[in-house]
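In what follows, a single structure is set out as structure tokens and then discussed.
The complex appears here minus one protein chain, its other protein chains still in place.
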Amino acid sequence: MAAEKRAYFPVGWLPYALVAPQLAITLVFFMWPASQAIWQSLLIQDAFGLNVEFVGLLNFRELFADPYYINSFKVTAIFSVTMTVAALGVALVLAACCDYLIRGVQVYQTLLIWPYAVAPVVAAVLWSFIFNPTLGILTYALHTWFGVTWNHMLNGNQALTLIIIAAGWKQISYNFLFFLAGMQAIPKSLIEAAAIDGAGPFRRFMTVVLPLISPTTFFLLVVNIVYAFFDTFGVIDATTQGGPGQATQVLVYKVFKDGFMGGDLGGSAAQSVVLMVIVMGLTVVQFRYIERKVKY
Amino acid sequence: MSEVSIRNVFKSFGAVKVIQGISMDVANGEFVVLVGPSGCGKSTLLRMVAGLESITSGEIAIGGRVVNNVEPKDRDIAMVFQNYALYPHKSVYENMAYGLRIRGLPKAEIETLVQRAAATLELTELLKRSPRELSGGQRQRVAMGRAIVRQPAVFLFDEPLSNLDAKLRVQMRAELQALHRRLETTTLYVTHDQVEAMTLAERMLVMNQGRTEQIGAPLEVYTRPATTFVAGFIGSPPMNLIPGRIDAGGGALVTAGGETVRLPLAVPALGGREVLLGVRPEHLETCDPAAALLTPDINFVELLGSDSLVYGYLGADKRGVRLAARLHATSTRAHDGALPLRFEPENLHVFDPATGRRIEV
Partner (left out) sequence: MIENRPGLKFFCHAMVLLAVLTVAFPVWIAFVASTHTAARMIEVPLPLWPGTELLENYRTVLVEGVAGASTAPVARMMFNSLVMALSVALGKIIISLLSAFAIVYFRFPLRMLFFWMIFITLMLPVEVRIFPTYKVMSDLHMINTYAGLTLPLIASATATFLFRQFFLTIPDEMMEAARMDGASALRFFWDVVVPLSRTNMAALFVILFIYGWNQYLWPLLITTDESMYTAVIGIKRMIPGGDASVDWNLVMAAAMLAMLPPALVVIVMQKWFVKGLVEQEK
């Protein structure tokens, strides 16, 4: 971040005016609410806000003693990791196939990237329609052909599977684009050198392509986990709403539910603070990676 | 009137002193070249004249007006940058017209001025093109066009030819000279290329580490370098500098290794003094051993066609002082090993080894 211009315009009021809109929004809608969340996480108040008491870290202690909250952590972890691995894996194979083909890549790319444009909620509505316990096409197919009864309203594992599919489906296109761009940025001469050394297509992929796109893979790993953590609120809200039981109660959904429906402001604020710490961690990881990349 | 005067100017970036007290008066219509190795502060000095860098102390005046706190646009100057800095999204015409337009000139007048400048630089055909579609030489010309269209009091050039290939550079050099003859505008020109400096300058300012080494006309700088730095910087290969002590009679120099260089004229006033004796490679010529002033041991010859560069050492076994000589191609063939050389008295230079300054003989 050290890059600087050699010369500058003379400073007057102008630079302040230029950053003012961004700063005003940042202060009013980001800094102030975030500091409020931190402050509230140290308080206990009743639902009407009549009785407020400073309790220090009590909310946090209660939070981590709460088996539901611990469960929510577990659900989030399983969900994020499975979704990320699945979405990355599928995208990697597709990108490798497209990279190997020369003709048709542009067409395939167009046919594969549009799901990025679909809102997570809409994706969730589509998939929950397909897996609708009474009407769904796939529910019907699973029952008729495999004898499997699908009901994500009752079966926790099926509910988790559904949200992984619904959230992962649209992420494939994003990952695919990055992988393909990464692979196509590898100089042709390198691949040809490996071929002359006697490496076949599969071998080349494993020993040349995969190591060379590892920065992209790492970047996508972080982005996908952030997506799984924060952008899947709509997916859950439109499909399982955290249920059945606590089976799909991921962290962001629990904050919302506990605050809006449970009325536990202090507890919900404490959950917000925990989430903030997680985002900060992920952001730091991401930026350290960028710094490292810039250096080499 | 558009003389530029630089009076005892200093510039520091934090603790780093980039310019350490430079003074120079540039006369109206004069072409002055600032030359020196990279990092010597010549570009910074030029940018201070332009108003792109602040002046830490001292004074710069243009046309008799002190401009230390005057915005670049109000200094009545124009600048040509090394990378041309053409606006990539504007046509050649727009690039040249932009400054005039900002000044609020009427459209018709802008048209006239741009057309006239374009005709001067043979750019008329290119006015509608975008910079992307131009060759390096053409871009350079557009950058000059942008400068002359405003008819400024002073032109500033910052290494304008260094992005061009060698052949184009020679051609542009000639065009720059022709342009200056026609416009007679005061010009400050920065380069690290001594050939450019020698061919373009009416006077040059040789800089090193933020200080003035010498100010003078090119030939004067070449024939009477004021310091060992100038002696080494101007001329290629650089001047041979031989350290040693003048003998008591003032007729020869004796090096630390015990080798002797006879002097073409006696300098009794310097008898017994430690000096640096300088002689340019192109001023050395072969001669009979009896007439030799110095006899280096030659171990390497570069044949350039028209002439040859021979390298060797004063003293045997590749110890002692390294020497170079530029000789007629035919005169070297016979010589390998000891080569007797002489030079004319007017080509003898003597410098003080402590200060590096020239000693008149």
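Each chain gets a letter, A and B, in the order it is written, and its residues are counted from 1.
Assume a residue touches a chain if its C-beta (ideal position, glycine included) is under 8 Å from a C-beta of that chain, and two chains touch if they have at least 3 such contacts.
Everything quoted here is computed from the prediction, not taken from an experiment.
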Practice task
Could you run through the displayed chains and say which ones the absent chain touches?
Solution key: A, B
Practice task
Touching the absent chain in the whole complex: find that residue among B:N83, B:Q151, B:Q171 or B:T223.
Solution key: B:N83
Practice task
Identify the residue among A:M31, A:V52, A:V148 or A:M206 that touches the chain left out of the display.
Solution key: A:M31
Exercise for the section: For the chain that got dropped from the picture, name the residues of chain B it touches. Expected result: 50-52, 71-73, 77-79, 81-89, 98-99, 102-103, 146
Completion exercise
Omitted-chain footprint on chain A covers residues 3, 5-9, 11, 14-16, 18-19, 21-23, 25-34, 36-37, 40, 90, 93-94, 97-98, 100-102, 104, 108-123, 125-127, 129-130, 132, 134-137, 140, 169, 172-174, 177-178, 181, 191-192, 195, 200-201, 215-216, 219, 230, 233-234, 237-238, 252, 255-256, 259, 265, 268-269, 272-273, 275-276, 279-280, 283, 290
